[in-house]
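Quick one: this structure, given as structure tokens, is what I'll be asking you about.
Here is chain A:
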Amino acid sequence: MTGQAHRDPFFHGDGITLRFGGLTALSGVGFHVRRNSLQAIIGPNGAGKTSLFNVITGIYRMDDGEVHLEGKRISGLPPHGVARHGIVRTFQNLEIFTNMTVLENVLTGGHLLVKYGLADFFFRTPRFFREERDLRERAVTALDFVGLSSHRNLPAGQLPFGSQRLLEIARALSAEPRILLLDEPAAGLNMKETTALGDLIRRIVERGITVVMVEHDMDLVMRISERILVLNYGEVIASGTPAEIQRDPAVVAAYLGEE
Partner candidate 1 sequence: MKGIGNFILGALFAAVLVFPASAAEPIRIGAIFSVTGPASFLGEPERNTAKMLEEDINKSGGILGRPVEIIVYDDETDATKAVTAVDRLIKKDKVVAVIGPSTSGNTLAIMPKVEEAKVPLVSCAAAKKIVQPVRPYVFKVVPSDILAVKKIFQHAKKAGISKIAILTASDGYGAGGREDMKELAPQMGISIVADEVYGPKDTDMTAQLTKIKGTDAQAIVCWGTNPGPAVIARNRVQLGIVTPLYMSHGVASPKFIELAGAANAEGILLPAGRLISEPQVPAGQPQKKILAAYIKEYEAKYRQPVSTFGGYAYDAIMLVVQAIRSAKSADPAAIRDALEKVRGYNATTGEFNFSEKDHNGLTEEAFVMVRITKGDWEMLK
Partner candidate 2 sequence: MRVRIGGHVTGFLAFAAAAMLLPFALPNEYYLTVLIVGGFHVILVIGLNLLMGFAGQVSLGHAAFYGLSAYTTGILTGTYHWPVPAGIAAGLLLVTAVAYLIGLPTLKLRGHYLAMGTLGFGIIVYIVFNEATAVTGGPSGFSGIPKLSFGGRVVSSDREYYYVVWGAALLLFALAQNLVRSRVGRALRAIHTSETAAAVLGVDTGRYKTFVFVLSAFYAAVAGALYAHYVTFVSPGSFGFHTSVLLVTMVVLGGMASLWGAVMGALFLTLLPEALRAIENFDILIYGAILVLCMMYLPGGLAEGARKCWDAARSLARRGSAGPAADGGGPGR
């Protein structure tokens, strides 16, 4: 780990271990992410990439290790607790709310930003209208940001696959997260969509959101990520800039097998 990461440990995890019965999905994984950066996580299938996301967001309970955000410990919290600290994720195989419209999906994303209570929504107080209107504006902006605002009243289930991916990102953005975890956002997209996705992710980072992306599409990873973490069989085998990673023998071996 290069020294530079230690000076600003915005978001970091140490010694993360996760076991499913006999199988060890993650052992002793550590990571450091600088504020407002774009970190990618790569590794062959089954390396534990998604498990790491599941552990960070509290869907799985880690057997050992800790995760800190700006000094505050967030490991051990349930998913909705982790979300309160501004960490939101998308899913590898799309978990959009098909029983709602595109706009309603994104409104749900902003769930934590609205504070009105029982009395407000039951008796329609001015606070309810005000907060709902603000949320609605934020949702429309998030949809504009990903270019879906024209489909806002369509049932989410009717969107084509590529747009559903963008919807999930828009939904995450409307929560105004500090850290956005993207789980294989480019999976199933064609060349044109992947390039557009790369620009979108850059624009997200420029908005001040730290992005951590699990991804297989090497062109995309190498093109837009500032640092890369490589996992294999649940262990970290390399970490560094795209250039360093491309030359790292351990990574080449893991991916291409021994010469």
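Here is the rule we use: a contact is a pair of C-beta atoms (placed from the backbone, for glycine too) under 8 Å apart; a residue touches a chain by one contact, two chains touch by 3 or more; residues count from 1.
The set was built so that all candidates are chains of the complex that A comes from, given by their letters.
Not measured: the values here are computed from a predicted model.
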item	value
Which of 1 or 2 touches chain A - same complex, any copy	2
Residue ranges of chain A in contact with candidate 2 within the complex	57, 59, 78-80, 82-84, 88-89, 91, 95-100, 104, 107-109, 111-112, 114, 116, 121-124, 126, 128-130, 132-133, 135, 171-172, 175
